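All protein chains but one are shown at their positions in the complex.
Chain nomenclature is as follows: A and B, assigned in order of appearance, with residue numbering initiated at 1 for each chain independently.
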Amino acid sequence: MQRITSVVDVNSQEFRHNELYNRQLAAELKERQRAARFHRPERELERLRRQNKLFVRDRIEALLDPETPFLELSTLAANKAYDGEVPGAAQVVGIGIVAGREVIVHADDASVKSGAWYPLSVKKIVRALDIAIENRLPVVHLCDCAGGFLPLQAEFFADRYYAGRILRNQSILSKMGVPQVAIAMGHCTAGGAYVPALSEYNIVVEGTGAIFLGGPPVVKAATGENVSVEELGGANMHTSVSGTSDYFASSEMHAIAIARDIVARFHRPEKTWIDRVAPEPPSYDESELYGIIPKDTRVQFDMREIIARLVDGSRFHEYQQRYGTSLVCGFARLHGYQIGVLANNGVLFGDSALKGAHFIQLCDKNQTPLLFLQNVTGFMVGREYERQGITKHGAKLIMAVSGASVPKFTVVCNGSHGAGTYAMAGRAFDPRFVFSWPQSTISAMGAEQAAGVLTHVKARQMARDGGRLSDMELATIREPILEEYRERSSAYYATSEIWDDGILDPVDTRSALAIVLSASLSAPIAAPDYGVFRM
Amino acid sequence: MHTLPFDTVLVANRGEIAARIIKTLRKLGLRSAVVYHEVDAHTPAVSMADTAIEISGRSPIAAYLDTAQLIAVAHKARAGALHPGYGFLSENAEFARAVRKAGITFIGPAPETIELMGDKIRARKFVQCSGFPVAPSAVDEDDPEEFVVRARAIGAPLLVKPSGGGGGKGMRIVRNLDSLEDAIEQARREGQRYFGDSRVYVERYIEKPRHIEVQVLGDSFGNVVHLFERECSVQRRFQKIIEETPSPALSPQLRKRICETAVGIARAANYQNAGTVEFIFGAGEFYFLEMNARLQVEHPVTEMVTGVDLVAEQVYAAAGRALGFSQSDIAANGHAIEIRLYAEAPERGYAPTTGKVLLLEYPDGVRIDSGILQGQQITTAFDPMLAKIIAHAPTRIESALKAHRAIREMILLGCETNASFLARILADEAFLGGEIHTGYLEEHPQMAADNFAFGLSAFLASAALLTRPVRESADAVPPLHAALGRWRN
């Protein structure tokens, strides 16, 4: 495999400007993540201490094997929702190592609204369990949830992918033979009661943990019965009387030790074999990514420069280098795993779509997972292109992306717009994981064009009522439209809505991909199987 | 074959000394019998002796102090002689009498001598009257109040001792005369409890004194010789830790004087076995301290430099033989150092330690007098001394180095010992320079303090690598994740 020769001038003015800008963005990301993780009103932390409870981050650190990685997912979920008052959607989800096993950790964050479930909390949990199902990863639930946030119940209760899906996914996981452990560290009430109950193993912490369908106030209201938490669903009752729980823990740390010991009993299924060699770091420094990603998202750059800073030894076996050049395709290794890379070098044309569809099938037949590096404004439009069948070529690429059996991973590196988002394995196409870079944007259309269209529509409406608008008036209409559109196509908005699995500092991308690549291989890879390609 | 009037000797003791005595008995062609309490069933002496007979008592110590039982056992073993070792009943005149009365040879001095020397007050008077130097002192004999007045008159610092004592039990230093009465009271109580004798005596406490003692041997024909001195100044709580011969403190003239004084005292007392005359030595002067009418723990250093088997000489003397050599036949060759391995933690104020000896390996090139076996349980039922390592070399420095190497090579796992403490002393500049006195360890408290952090990572690394769960959890982590380490996004 040939090493990519970088042509980036790290001493150029442009590189330094980009670097400064992107480092600022990375610092801002870290700060927002830190705040989402740790900024809590003192009274909330004081309440936890009073209740003899650990902060969720400390619980997770104790659960994980020390000196092993933890890839936290959707850290900034809900950062643009609920007035920013529900950081992380009151949930912590990630992939970590417990007793040497790769597991999904799902933890309620009781320091946020007592761990109440908001609509995006439910979405985040459902997504966590989808990840578990798709990748066959065991789950450790650290339950400490006050129940659903009732004022918003219409947005999380009844629909297909709402709260019921959590319990359904748990059941499916169990049916698949993928075990779960739950620790009741707080009250698990109503629907929440089923989380430990549907787990293969569950542990209740004496004093603080409890499981019941209705808490003491609900019981009092319903039947007039006066009952204590302990009697109703405490650790002692459930482990010695009802059999709802399996293990009695005298403290949270004790419960975590038990959970670790349970996970250590889990059968370790053979990983799906894919070609792998000893890992090698990239031969170009990953931090140079900061200088390559342009400050202005409209500036085109060569994705090979990005690839050179993600893959082993910066080596890249490029496929059809001379054809369909706006889509770079080729083989590389990431932490030793062979992968197929598809990366945008401009708008998609018919030939790039054909090349991509072919390359996907090569990888699929070769058991080679796919990495999509998105920087795409969409497919080329125009009479000539339609006559050449760009729509049917695009359909072939979408058919190939949808039908591929190998795990797919998507990184929104810069722009992700229009049908390009779809053809490059957008969220809807079930890539195992989607990550965004901080400056990336995702929308049906680029902000400028979209604002143009929207301004035009609005101007026409106004013109119908009272004549022509001045340039000044047009600008006043355009500005807020553009602003809102930009806001809603930002990576922060996307991650708030859980359209991705989190924003990554570009330099973290290689390690994050290694972790998810390894995780994905816990599930078998089906034989290639496609729908009809429109020829 | 031997031509002794007995063919079986009962060893009425335990531990290393019982084993050491059995070795000589075997060498002399005598049969050995040893007593043991249940807790000592698995010890070297029991496995070495021709016969081992179990004894019992209210406590393990009580069993070894039970005169009637011991005599009954001696009869049962058809023992014609009894060796009391040290400690226990070795300096109990009543016991020696009872043994003799039972028709058994007591391997030790005559009961009268034991009685004389066992009473520290009488012994001092005797020595003083015989014209030998003793430290200024006050004896508690009549009016207790008057005794305090006399004690006070000597002036601080003072050493308060139970009259019936030995081995440092109940001894107290009084630097402020205000606390004199309290110290006397405490010494009385402890004397009563340990020795059944509440009398005490008070003597001038000599600052930075050295403890020098002289080994003597006498027979029933009035012959008395000395086997040179031993210096036992390295002590903790009046308990000897390191002993050596010759003393680095004595000039040839002083050595001659002190040895001849010891012989004079022994002769005056008509001493007829192995004994030790202890002196306190300071500022070029020495005073009689006491005479131990028994074999000393530290006797091996004398044996190493003189080549005389002291236990054999004890047996011969008890059997009525005349000494086989005269003073001029005895020469000291080289330097010997004995270090005592204790089951105790110097780091924690010499607190006794317990445990099962799980691994025991002795170093080469030194003499080991050991009272333990692998698998043996170390308890607090007895004195914490486990074994002695005796190094013999041409010079003091060489023998210290040899002892140092040996203590570092000695492996004893399962029960904490003072081994690294001994190693620290043997490498200490002051010790190597011979600058020792009985307050040496108080003066150098860092000797007892182990630098715990030193090398801890190597120990923790070993512990981690040897512990299954630790290794298993390391091996369970996939290599990719181990390589990523504590990565967070």
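As a working rule, a residue touches a chain if its C-beta (ideal position, glycine included) is under 8 Å from a C-beta of that chain, and two chains touch if they have at least 3 such contacts.
As a working rule, contacts and distances are computed from a predicted model.
Visitor: Consult the UniProt record of the chain that does not appear here and report its protein name from "Monovalent cation/H(+) antiporter subunit G", "Peptide/nickel transport system permease protein", "Biotin-dependent enzyme" or "ABC transporter substrate-binding protein".
Guide: Result for the unshown chain: "Biotin-dependent enzyme".
Visitor: For the chain left out of this view, which of B:A72, B:L177, B:L413 or B:A430 touches it?
Guide: B:L413
Visitor: If the hidden chain were put back, which of B:G29, B:P133, B:G222 or B:P479 would touch it?
Guide: Residue touching the absent chain, from the options given: B:P479.
Visitor: Given the contact definition stated above, which residue among A:L54, A:A210, A:I258 or A:A494 touches the chain not shown here?
Guide: Of the listed residues, the one touching the omitted chain is A:I258.
Visitor: For chain A, which residues touch the unseen chain?
Guide: Where chain A meets the chain not shown: residues 62-68, 250-251, 253-254, 256-258, 260-261.
Visitor: By the contact criterion defined above, which parts of chain B meet the unshown chain? Give residue numbers in ascending order.
Guide: Its contact residues with the unshown chain are 58-59, 62, 168-169, 237, 344, 347-354, 356, 358-359, 361, 379-381, 407-409, 411-414, 416-417, 419-420, 423, 452, 455-467, 469-471, 473-475, 477, 479, 482-483, 485.
The criterion applied here is as follows: only the chains that are shown with their structure count from here on.
Visitor: Can you compute the centre-to-centre distance for chain A and chain B, using the mean CA position of each chain? Integer Å is fine.
Guide: Once rounded, the distance between the two centres reads 75 Å.
Visitor: Which of the residues in chain B end up touching chain A in this complex?
Guide: Checking each residue of chain B against chain A gives 473, 475-478, 480-489.
Visitor: Flag every residue of chain A that touches chain B in the complex, lowest number first.
Guide: Touching chain B: residues 65-72, 75, 97, 99-102, 264, 279, 335, 502, 504-505, 508, 511-512, 514-515, 518 of chain A.
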